[in-house]
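The complex is shown incomplete by one protein chain, all other protein chains being positioned as in the whole.
This part shows chain A:
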């Protein structure tokens, strides 16, 4: 039946559409619920994708970078920095090591102390930015060697605070997908209820159609087509509104955080287009199943 129904959907059958009387109120409710669900689905998608991006960037970029901090008496900073850099360059798994310049350190501190801070006059620790190769280095071994050769150096490989954040972002991404699934299931349930109501409200129509020799596939098609198109058009409206709302979210610019990053990037803007199609598929399946069950119970 489904293939038949599917081909009829594409073709359109005016006469078959006409045999089921139009129902204004439930039609509008189906449209509204599809639109609302599509709107929510777009947000769930944006959430999932943003969380996914966040997890990737925290996982990748931060995992490749670590910092060595040198806190030493003023006179020894330069020598200890040099010693640390030498040691780092000999460490397998370290791609590059670079001492931050005074200007860079000042930029890092500016948000806390303002731009006029004379960094050179203060006992600010020297930072060394370490970039890892893809294999990475042995953090425990490096820590021991630094301890032995450069007493003022502290290695911070970011792992300590990165791990829970990456886990949280991954969990958030999963929640987004679960929300998407729940929304799809809710659309299916709603369409099933509406289709059942329509089928029982049209019991007389179905009896007449059976009497004059209509097959179940023909009768089901009239209902399936109707609900599929309603879900499709409702979800399309909801998706457009949802995408519009996401696009209008204020952007965080340079200092984008998680909340301001709740948006689509690049080709991801195309993904919401799948929402109406998915809604149509769910409505199609739900109505087909409901119709088959109701019609199968008739004489």
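By our rule, contacts are C-beta pairs under 8 Å (C-beta built on N, C-alpha and C of every residue); 3 or more make two chains touch, one makes a residue touch a chain; residues count from 1.
In this section, contacts and distances are computed from a predicted model.
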| item | value |
| --- | --- |
| UniProt protein name of the chain not shown, from "Tryptophan synthase alpha chain", "Glutamate dehydrogenase", "Superoxide dismutase" or "Cell division ATP-binding protein FtsE" | "Cell division ATP-binding protein FtsE" |
| Touching residue (missing chain; options A:21, A:141 or A:244) | A:21 |
| Option touching the unshown chain, where A:65, A:189, A:208 or A:247 are the choices | A:208 |
| Where the unshown chain meets chain A, residue by residue | 15-16, 18-19, 21-22, 204-205, 207-218, 295-296, 299 |
